[in-house]
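Every protein chain of the complex appears in place save one, which is left out.
Going by the order they are written in, the chains are A, B, C, D and E; count residues from 1 in each one.
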Amino acid sequence: MPIIHVYLWSGVSKEAKVKIVKGITRVFEELGIPSQAVEIIIHEIPRENWSIGEELASEKFKNVKTP
Amino acid sequence: MPIIHVYLWSGVSKEAKVKIVKGITRVFEELGIPSQAVEIIIHEIPRENWSIGEELASEKFKNVKTP
Amino acid sequence: MPIIHVYLWSGVSKEAKVKIVKGITRVFEELGIPSQAVEIIIHEIPRENWSIGEELASEKFKNVKTP
Amino acid sequence: MPIIHVYLWSGVSKEAKVKIVKGITRVFEELGIPSQAVEIIIHEIPRENWSIGEELASEKFKNVKTP
Amino acid sequence: MPIIHVYLWSGVSKEAKVKIVKGITRVFEELGIPSQAVEIIIHEIPRENWSIGEELASEKFKNVKTP
Partner (left out) sequence: MPIIHVYLWSGVSKEAKVKIVKGITRVFEELGIPSQAVEIIIHEIPRENWSIGEELASEKFKNVKTP
C-alpha cells in the first residue's frame, strides 16, 4: 500500500523510469508512508493504442517526443 | 474524463482500433461530454494470457479470429 | 473478451449507464464480436479523487454536471 | 497522457489528496510533460478489501493510520 | 509482485473475502512465490455498474446471489 499504475506512451528511457518511480515514491514518503510499501507499475502503451478526442495518438501527436 | 481501458486479444488491426476509439468516443459525446475529454487506452493481451472458464483462450478459442 | 473499464465521475444516472453499455457493446458487435462476450464495468469516481493538471476536479470543474 | 491510477486505503484527507496529485503531476512536469496532460485517479479501497501476505489489511494493519 | 485486482459484485461477505485472498495467495505460493509478496485488491462493483451482453447485471442477474 499504495499501489500505483502509471500509463504512458511506449519508449520511455530507463533514466525517465528511475525518475518516475523515485519521484512518486517520495510523494508518499512525505505523507509518512514507508518507501518499502510503495509499489509502482509502469505500463508503456503504443501510441496507436491510445486515443484523445477520438484520434489515435500515433496520428494526433506524431511529432511529440516521449520522455 | 472519462477514461476508458479496453482489454482485448492481441492482433487488432489499425482499422479496428480507429473504429473502436471513434465509436466509444461518440457514445460519450451523445451524453453531452466534449470528445476532447474522452481518453481511451487499448490493451492488447496475448490469448495465452487470458482465460475464460479456467482455460487459456489460446486453447479454447484457437480458431476464433481477432477483429 | 473484450473487457472494458470505464472511469468517470460519480453521479451517473441509470439512464446514462444504459446508454453507455449499449453504445459500447454495439461498437464491438459491429466488429463481429458477439454481444454476450462484451463485459463492461463502470467505475464512478468522486471528483475529489480525480485530478487534471494537478487540480482536483471537485475544484476545477465544480460547475460541470455529470451526465 | 500520462494517466495514473493510485490505489490506497480509504480515509485519505483532502489535504493528502492535494499533496498526492500535486506531487505526482510535478514528477511528470520535470520530465517535460505539460501538467494539463497529467490525469490522476485516486481509488480509496476499504482495508477489508486489501490483502498482503494472505491477510486482510483490516486485521494485519488495524493500528496503522491512513495519511 | 504479484499484484492482483479482483472485480466482483458488491455485497461480498467478510468470510468470502478471506477465502478469496487466502485461496489466490496460495496459488502463487505453490509457484514458489513468498506469500508476503502477494498483494490483492478486491473491488466491489454495484450490479448497476456492470454489464454483460449490453444488459446491466442489476437487471440480467437480479435473482443471483453474491457469495
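Please note the rule applied: a contact is a pair of C-beta atoms (placed from the backbone, for glycine too) under 8 Å apart; a residue touches a chain by one contact, two chains touch by 3 or more.
Not measured: the values here are computed from a predicted model.
Q: Considering the full assembly, with which of the depicted chains is the omitted chain in contact?
A: Visible chains that the missing one touches: A, B, C, E.
Q: Go through chain B and note every residue touching the omitted chain.
A: Within chain B, the residues that touch the unshown chain are 7, 45, 48-56.
Q: Name, in rising order, the residues on chain A that touch the hidden chain in the full complex.
A: 14, 17-18, 21-22, 25-26, 35-44
Q: Since one chain isn't shown, list which residues of chain C touch it in the complete complex.
A: 3, 39, 41
Here is the rule we use: only the chains that are shown with their structure count from here on.
Q: What's the overlap between the neighbours of chain D and those of chain E?
A: Under the touch definition, chain D and chain E have A, C as mutual neighbours.
Q: Specify the angle of rotation obtained when superposing chain C on chain D by their C-alpha atoms, rounded to a multiple of 5 degrees.
A: A turn of 120 degrees brings the C-alpha atoms of chain C onto chain D.
Q: From the C-alpha centre of chain C to that of chain E, how far is it in Å?
A: 21
Q: If you average the CA atoms of chain A and of chain D, how far apart do the two points sit, in angstrom?
A: Roughly 14 Å separates the two chain centres.
Q: Going by the contact rule already set, what residues in chain B reach two or more other chains?
A: Correct list: 1, 3, 26, 39, 41.
Q: Chain touch graph shape: choose line, ring, star, complete or other and state it.
A: Topology of touching chains reads as other, fitting no named class.
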